[in-house]
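A single protein chain has been omitted from the complex, and every remaining protein chain is retained in its original position.
Up next is subunit A:
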Amino acid sequence: MIGVLVLIGALLSLISAIGVIRLPDVYTRLHASTKAATLGVMCILLALFLFFGLVDGYVSARILLAILFVFATAPVGGHLISRAAHNTGVSLWESSTQDDLRKKKTKKDLS
């Protein structure tokens, strides 16, 4: 079970790396990297926690704290990077049709 968790985590990290290469623009790349990499890192950390807990009999609160920390910070980081990209005018992929934030900003500038 612990090995399966490590493999799932590594696989998710690989998928997110492939997503960063394959996807067309900044926002979809961030979508791939933040979500999949966060879950991959959390799976690997959970496997580490279970390994130390079950095999060595050592409950490490630091790993639980790290899981909580990664879970809390990675989405915030992705949000901030994508918002900075949008504020500096990085354009979306040409096939995307909806940009509510841009619409909201231009409306606010007009009024």
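As a convention for this text, a residue touches a chain if its C-beta (ideal position, glycine included) is under 8 Å from a C-beta of that chain, and two chains touch if they have at least 3 such contacts; residues count from 1.
Keep this in mind: contacts and distances are computed from a predicted model.
Asks: Name the chain not shown, per its UniProt record: "Pyruvate dehydrogenase E1 component beta subunit", "Cytochrome ubiquinol oxidase subunit I", "Multisubunit sodium/proton antiporter, MrpB subunit" or "Light-independent protochlorophyllide reductase subunit N"?
Replies: "Multisubunit sodium/proton antiporter, MrpB subunit"
Asks: In the complete assembly, which of A:4, A:18, A:54 or A:68 touches the absent chain?
Replies: In the full complex, the listed residue that touches the missing chain is A:68.
Asks: From the list A:4, A:18, A:76 or A:90, which touches the chain that is not on show?
Replies: Answering carefully, the residue with contact to the hidden chain is A:76.
Asks: Can you name the residues of subunit A that touch the chain not displayed here?
Replies: Residues 62, 65, 68-69, 72-73, 76, 79-80, 105, 108-109 of subunit A touch the chain that is not shown.
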